[in-house]
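In what follows, a single structure is set out as structure tokens and then discussed.
Only a part of the assembly is drawn; its chains keep their places, and the rest are absent.
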Amino acid sequence: RLVLATTTSTANSGLLDVLIPAFSKASGVTVHYMPVGTGKALAIARACDADVVLVHAPDREKRFVAQGFGVDRRPLAHNYFVLLGPPSDPAKIKGLAVAEALRRLAQAKAPFLSRGDNSGTYIKERALWKAAGVKTDWPGYKEGGRGMGAILTMADELKAYTLSDIGTYRKYKSVGKIGLAELVSNQDLLKNPYSVMMVNPARCPKVKIKQARALLDFLTGPQGQRIIADFRAGGQPLFWPATPTKP
Amino acid sequence: MPEPLFSLRGVVKRFQGQEALNIARLDFAAGQITAVEGPNGAGKTTLLQILALLLAPDQGRLLYGGQELPHAGAQLTARRREITLVAQQAYLFDASVQRNVAYGLRLRGMRREERAQRAAAALAQVGLAGFGPRRARRLSGGEMQRVALARALALKPRVLLLDEPFANLDTESAAVFERVIAGLPAEGCTVILVSHAREQARRLAQRVVVLENGRLAA
Amino acid sequence: MDFFVGGVARGLRLLASLDPEVYGIAWLSLRVSLSAVILAALAAVPLGLLIGQNEFPGKRLLVVVFNTLLALPTVVVGLVIYGLLSHRGPLGGLELLYTPAAMILAQAVLAFPLITALVLAAVTTLDSRVAHTALTLGATRAQAAWAVLAEARFAVLAALAAGFGRVITEVGAAIMVGGNIRHYTRTFTTAIALETSKGDFAQGMALGIFLLVLALAVNLATHHLQMRWR
């Protein structure tokens, strides 16, 4: 069996429930995928307890590879982060550029709920604040320390702004659980790239190189990319393949 | 005859549908010692538990001082505080002898020094002076029985119900305790005594009641 | 395994550090869980006594129900309390969601069946003469109940310790209704969950060790209480 440690967003959206069986069918390899989040996925991989990781935190991934923990990192897909907030949008950030929107939030001392963990989303959020030149030290800025879905529920209850990946947000929105509105989206700064890589077999001799490579090939190859492109949740696309497929 | 202290009228008690006690009419006079006799399983303990207000009869009425008894609450507790039962196999709390003997006094809100004094006096009465600090549940059988007796005597109850008080007592203690009981009516205490030590009981009692199969024997 | 040894060492260093954030977490954990256990015990101990000391039809069924409620998943309790306190829920107006009070409530609900079932078991195993003895010595019903508890004190305190252990280690309900908000509703377990989700296993261990030291202190205190009970 092959162990794949993965972010929660890819698993919870249902994407892997389509991708992995297709791979297993094509290759005959059993894949056990564990939705654990980026931070834990990398930690597990560092301990050699996974063969392949699927995460979304480019800087950390690069460091991971540079330190010799991972090899053969390949872009898999991307989607977008979105800035969400109450539909009434009291800080008036709708449609603004990201940096401007964030500065407004700080000025208005608006309630903002952060992941406050080491997830790809949180790392992205920190980078965005930094780029906007804003210090997040007003009392309304809170760290929830939970998974994306939980943070969405909390932000909704607390009428706070938050940053989310589009996949989890759409999914939550479609089950009708939250009233949060999409206020800032679709900007290059908000791009959210996912990559896959193999755990370094030179460090971890148990890694099943052949099967792992087969999985990477499949995911980033035409068949996998096609499935990603065709994947829909609530009628809408959630991921855009890294290698645009021809129709 | 003056007003009886207890009057039972048609009192029936069943266990699992089996009749354990069925007493058409029985009175106990105040200030007397009454002995209750009868073979094993005759219902003697059951009768004492009803008189101690621990067990409610399934049928019939129990009058105390000519009055109906309250079913529960503060009034029932007040009545119970006049009556004390020394059970056939008395239970001692897992604590010191002193604490056991003073327990009832503490419930009555007696101050610590007075409590200690009364407990010591009661222990001396049963020949256990100095046993106060010992752990009650580690005593010998006879010593435990005597602690149970002291615990009841310390309360100076209006009614003292004794279920086989002489069991496990050595001959000397039994004689001492017999004298203690004999002196109680003079202090206004009514005693109802269940005992298989027939001679002892008959020596003490002004009246003997015999039970058989839960009923009064003729 | 390095994170294990490292984690233990870090835990002890954390204890010594007097880091206000960690001590804040410790204080909140303690406050929430002790409050929850006390709240639960106020209902559970009398109920356990009542069921244990009386015979009535349906008693056995009730016991089975309580033993079953021991398998009440923390997340389900979290969900139900969340549903009640959510601004769309019937008690939304109280604005208790994501506050320590909500956590206390959820944990009390969790501890309640456990304490009830264990007190019930303790009382059932106890010598049946205790209550009668207390009553005939002049106890009120409440005093007799207290005497029963005192005789079963060892098992009653084990029941409370089990309840405390249950709630101070649980994470599902606390995180669901507390939200794991930094400096506000973050307890040991939610912090541990966060650290492990970050992949910082050593920090998770460190917090766990801290929690155990805290639990030891609580149990030593309870032990002294028990020794002085009589």
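Per-chain numbering from 1; labels A, B and C assigned in written order.
Everything below uses one rule, namely that a contact is a pair of C-beta atoms (placed from the backbone, for glycine too) under 8 Å apart; a residue touches a chain by one contact, two chains touch by 3 or more.
Treat the numbers as computed from the prediction; the structure is a model and nothing was measured.
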item	value
Per-kind copy numbers - full assembly in this file	A x1, B x2, C x2
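The rule we apply is simple: only the chains that are shown with their structure count from here on.
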item	value
Rounded Å distance, chain B centre to chain C centre (Cα mean)	43
Cα-centroid distance, chain A relative to chain C, in whole angstrom	36
Intercentroid distance (Cα basis), chain B paired with chain A, Å	79
In chain C, residues with contacts to at least two other chains	none
Residues of chain A whose C-beta touches two or more other chains	none
Complex interface listing, chain C residues touching chain A	86-87, 97-98, 175-176, 179-182, 184, 186, 190-191, 194, 196-201
Contact footprint of chain C on chain A as seen in their complex	36-37, 39-44, 46, 116-119, 142-147, 150, 154, 157-158
Sites on chain C touched by chain B in the complex	127, 129-130, 132-141, 143, 147, 150-151, 230
